[in-house]
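Written below as structure tokens is the structure these notes are about.
Here the complex is missing one protein chain, while the rest keep their positions.
The letters A and B name the chains in turn, as written, and every chain counts its residues from 1.
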Amino acid sequence: MGVFLIIAVRNLIQARRRTAFLSAALVVVTALLVLLVALSAGIQENLIRSATTLSSGHVNVGGFYKVGSGDVSPIVTRIDVLREDVRGLSPEVDYLIDRHRGWAKLVSETGSMYAGLNGVDIQAEERLVSTLRLAPEADYREGGGPEPRGDLKGLTAPRTAIVFASQAKRLGVGVGDVITLRTETMRGQSNTADVTVVAVARDLGLLSTFTIFVPKETIIDLYQLRPDTSGAVQIYLKDIDDAERVMGELRQGLAAKGYAVMDHQPVPFWAKLESVQGEDWTGQRLDVTTWQDEVSFLTWIITAFDTITVILVGILVAIIAIGIMNTMWMSVRERTAEIGTLRAIGMSRGRVLLIFMLEATILGAAASLVGGLLGAALASGVSALQLSIPVEAVRVVLLSDTLTLAVHPGSVARAVGALTVFTMLSALWPAIRAARLQPVTAMQHVE
Amino acid sequence: MGHLGMLLRIALTSLVSHKVKSLIVGAIMIFGTLLVVLGTSLLDSVERSMEESVTSSLAGHLQIHAASAKDKLELFGGMGGPNADIGTIQRFEALRGAVSEVENVEAVVPMGLGVGVSNTDGELDTALKALRKAVRAEDAGARAVLEERVRQILALYREEVSHKLEVQADTARVEEERAQLEEALSPAFWSRFEADPLAGLEFLDTKVAPSFGGGRALYLRYLGTDIPLFADTFDRFEVVKGAAVAPGQRGFMIADRTYERQVKHRVAMEFDEVHRAVTEAGRQIAGDAILEFRVERMVKQYRRVLFQLQPADAAALEDALRRELPDVAGGLPELLQAFLRVDDATVVARYAFFYREIAPKIRLYDVQVGDVITLTSFTRTGYVRSVNVRFTGTFTFRGLESADLAGVTNLVDLVTFRQLYGAQTDAQREELATLREEVSAANVDRAGAEDALFGGDDAVEEAAPDGAAQAQLDAVRGGELEVESVGDVDAPFAPEEVQQGLVLNAAVVLKDPSRLEETRAAVQAAAARSGLEVKVLDWQESSGLVGQFVLVVRLVLWVAIGIIFTVALVIINNSMVMATMERTAEIGTMRALGAQRGFVVALFLVETVALGLLAGAVGGGLGVGLVAWMGSAGIPASNEVLVFLFGGPRLYPSVGWENVGLAVGIILGVSLVSTLYPAVLAARIQPVVAMQSR
Partner (left out) sequence: MSAIVELTGVDKEYPLGKLVVKALQGVDLRIERGEFTVIAGPSGSGKTTLLNLVGCVDVATRGKVVVAERSTGELGDGELTALRLHHLGFIFQTFNLISVLDVYQNIEFPLLLQGKLGKQERQERVMGLIEQVQLGAQVHQRPNELSGGQRQRVAIARALVTRPSIVLADEPTANLDSATGEAILGLMRELNAREETTFIFSTHDQRVMEHARRIVKLRDGRIEDAG
């Protein structure tokens, strides 16, 4: 085996130029694959991050309360009991919080917009506090300074709000300014609350455009709710991949405890309001969802992106395959005399095949490894640069204001492995042709 | 010049001689050309269709708005929502005057986007209205039945009260509501009702009804415009139901898609969807989770049918249903639920039955053509403003019937739009000034001012900004009062009212759209000459996110093409280098015989260009053929967004010379670049190698 390895490696070194070109192509494609996968993973991570920060836990126990059959509110009652029951049912829980849900018009002196309200208890929201970053004042106010102002913990005070930079810009407000929240009800009644902005956070992609944070009490006041109500229990697990399973367990467990649980529908809670309103039950029903359900209206982006990646890499791999076959074919032709000599001195066909396959494998492995590492380095570098994306539509699609690429060793290893195997497969045919050469023809092969 | 002929001869023969290399490089080039031709012509076709969709529905070719805009104009929706602040154009007549002068401008249409809510009646409201009618008509029979229905509905509200106590903090109010409800349900109340039905109705209307039930809030995004001009200018505009708003008349038109999807009776709409999926898309209910869910949801909403039935109709329907479903036990509720639980076998027949027997007995749409609707909207500074306006009919844009993007925006006349927006006419400003003088500098109480101006006019209700922005209220007190006057909903207005005054934006339709950029500059210049500070956008910029769609896809396509060609370049280069090395002796010989280096380079370039042209021709031909085939068959739009992008239910792509030219150009460029290095390598071959025996 050792001598074959030496032959293969030396052959590669001898055909320096050819090896270099083919390696370059392989390096480019592997790096590209890694970059695309990293971009896809980046989008996915942005989505998870913004979803689990802004609008969902890993698993949510929310629900709807129907006072009358034609009415609906995204409310759960007796929240403390529910929290205890949920905790008792799922041992995987890292921690859980509950948030109020609302929808209001934000009115400032110079502008207005609609946004989803998250009623939170900031003391319990460690994750939120650690994920949100204060935006420098210059981000939302002309002539603002580079240093952030305000404090997320300011939300402990009543009648306060944390808004995002894009909203602050739109409303023309900064830390310390007052905005009016106005909820509109069916009958044209509207309730309002004036809240003071205590912090302006950096945008977290598309979802953050429509979300602000207020203390729970503000929502309770705004909707005149009983204090033991809430919007949803958001459950954070130690491993987000357990979400699907935990949802199933909770669904069964809660039903067994006598809660009325709605059938699973993989759409965000606000998309269910209208259909629930039309259903003829009244009272409380719980709705257990995963984070994916709550952002299902965005997952098409990832699907579309992955489809493009697959098509693109497919085409590239086909081109590369042609290139590898061509190169190996040339190599076989060039070395016909050598192969003839080897066969004449008694080397078996299998071993000739082995030499050529070894050559391709070494080339494929080395080049794709370099490409993989290069891609990973490039992805990390680009991601670290925090390049901002100039086109709004691209920002929407990538769910982020900056170019984020997430590199996972596993996916790099997969890409390297795939391309190595692929190189081997492409080399198979020329290698078989080489092995089939008759020793006599091979030796006569002189022009 | 014998050189070129020989170069060609050598190049072509060597292409044929080195079959494997030629095939490999050629195949890559053919594929590349095909990709570019296909990609760019499809995208160009989508862009053209989308341009057609956008320009022929709402946007026109150019859009003009004030330069002071804070937000982007997003006619087809986007990130900003419908209440984007795009500033105002105070004097449309000035703009129209300046812009119509520009050559190539066909029409200038005034516009303004907004969103309003229209609340529809709930079950109790409907029943009370009917009862009031019966009382007035002194129809004792109907009155008895309707009184019974009101009591039934009220009885259901008992449950509602206890539910309210679960969630609402203000228990005292709920208790009060409970007391009023119990009062309304008491025999004593109904015996008093016999004596004085109007007083009883008053109690029910004002004390009980506001607390319970409730109808549906219909959110309507609307475009205020000169509707007759709009209909003339946008030639895809088509009235579906009812009539268009007449010149000089106020009126509201709902987009037919919104009407069918939002305004229609929920059960009927659900039934439409299921029926369409089964008959048109050929789907099966059994096993299709979405359809099964829809059927289930339809069944759950049976009360929406039940509660709308008149007593006589209910009895007739019960009989009809019992004949249809003899095996179902129970009364009308059970029958209805069983009827609505359709499956693949029964859906078509029951759909026909539904429209034959049930639809005429219910309110198929929450709002009927000819109804007066109350549109409630927030003015820019946050006041609630309600305007009554007649709903004259529904409309669509031909070819875009099933596109949501073209079907979510409704139309309202400009006069009503200005009232909802909170704009003042010159006359009002004057009147207000007079009023202010009259009361001199004394404290003008806001409500007082309103009463003074429009007391007793119920067409406009303006709620005070419930303690919202006190500062704003002060500002309003100090400056201009936002008040609006409307008489009868059908009172005509002077035609010039829509031709002058405030608009938010204006659409410009061109005679020759191919000269868009040129005309855009001319329009901008004309506006500037007239001292108007406006911004002129093309249809793509003004359409919102959807306009950027093509941009994103184009970006993705070009990035993909770029990547593919980079890799192809490396591979072609690789093949050519190897071909060069194989031909070292031959090239050495040529050099020894007296061929200059330039000759060798030219030999390689000619070879590649020949191959590139050949591959370009084959790939381009394939691409043209493929697009032509798609063009005749049409690519079906698989979802409603695609309908909009395709400008209709199918895209008929066409390929232009520029697509093929571009593709061949790129392929030639790529092949030339990929040959440079091998050609240089070849030119470096020393003639000595010819002398070396192998």
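Operating definition for what follows: a contact is a pair of C-beta atoms (placed from the backbone, for glycine too) under 8 Å apart; a residue touches a chain by one contact, two chains touch by 3 or more.
As the structure is a prediction and not an experimental result, all values here were calculated from the model.
Colleague: Could you tell me which shown chains are touched by the chain that is not displayed?
Modeller: Hidden chain contacts in the full assembly come out as B.
Colleague: Can you work out which residue in B:155, B:199, B:521 or B:691 touches the chain that's missing from view?
Modeller: B:691
Colleague: Can you say which of B:282, B:326, B:531 or B:594 touches the chain missing from this structure?
Modeller: Within the whole complex, the residue contacting the unshown chain is B:594.
Colleague: Which of B:67, B:528 or B:585 touches the chain that is not shown?
Modeller: Of all options in B:67, B:528 or B:585, contact with the hidden chain holds for B:585.
Colleague: Which chain B residues touch the hidden chain?
Modeller: 1-3, 5-6, 9-10, 13-14, 16-17, 585-586, 588-597, 599, 686-688, 690-694
The criterion applied here is as follows: only the chains that are shown with their structure count from here on.
Colleague: Let me have the rounded angstrom distance from the C-alpha centre of chain A over to the C-alpha centre of chain B, please.
Modeller: The separation of the two C-alpha centroids amounts to 28 Å.
Colleague: Please give the residue numbers of chain B that touch chain A in the complex, ascending.
Modeller: That would be residues 20-21, 24, 27-28, 31, 35, 70-71, 79-81, 83, 85, 117, 119, 122-123, 156-157, 159-160, 163-164, 166-170, 210, 212-217, 266, 293, 297, 300-304, 376, 378, 380, 382, 384, 386, 463, 466-469, 471-472, 545, 548-549, 551-552, 555-556, 560, 563-564, 566-568, 570-571, 573-575, 577-578, 581-582, 694 of chain B.
Colleague: Touching residues of chain A toward chain B in the complex: what are they?
Modeller: 17-18, 21-22, 24-25, 28-29, 32, 65-71, 73, 75, 77, 105, 107-109, 111-114, 170, 180, 182, 184, 186-188, 190, 192, 209, 220, 224-227, 229, 265, 275, 278-280, 282-284, 308, 311-312, 315-316, 319-320, 322-323, 325-327, 329-330, 334, 391-394, 396-397, 446-447
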